[in-house]
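All protein chains of the complex are present and in place, except for one that has been dropped.
Our next item is subunit A:
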Amino acid sequence: MSERLWSKATFAGYRWGLWNQREHTALLKVEGIYAQDETEFYLGKRCTYVYKAKNNTVTTDGKPNKTRVIWGKITGVHGNSGMVHAKFQSNLLAKAIGHRIRVMLYLSRI
């Protein structure tokens, strides 16, 4: 299947107050959602940060390759413009800011 089963999102930054940032929560901007009422579909959906590193790692359903994943979940809405926050199993790397996060279509509620 050549279909993409995930939505495109960008890691916009960490959650932060005026002076401090909280790396445990990431802010995501999902492509196509620019209002708060549109985010309802994405709440609870799992999201992943996919990246590559030098050494091979084990993958399910395949040979070991250089791709690595950090899994997370969209936890809530952020603001009025469709931003969403997500918590990952381990905090996201700062170098991922501005980069692609995949928002999967599961856990599905439709």
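Some observations on this one:
Throughout what follows, a contact is a pair of C-beta atoms (placed from the backbone, for glycine too) under 8 Å apart; a residue touches a chain by one contact, two chains touch by 3 or more; residues count from 1.
As a working rule, contacts and distances are computed from a predicted model.
Name of the non-displayed chain as stated in its UniProt record, restricted to "Integrator complex assembly factor WDR73", "BOP1 N-terminal domain-containing protein", "Large ribosomal subunit protein eL6" or "V-type proton ATPase subunit": "Large ribosomal subunit protein eL6". Taking the complete complex into account, A:L5 is the one of A:L5, A:L18, A:A35 or A:A53 that touches the chain left out.
Checked against the full complex, the candidates A:V69, A:A94 or A:L107 give a single residue touching the omitted chain, namely A:L107. Within the complete assembly, residues 1, 3, 5, 61, 104-110 of subunit A touch the chain that is not shown.
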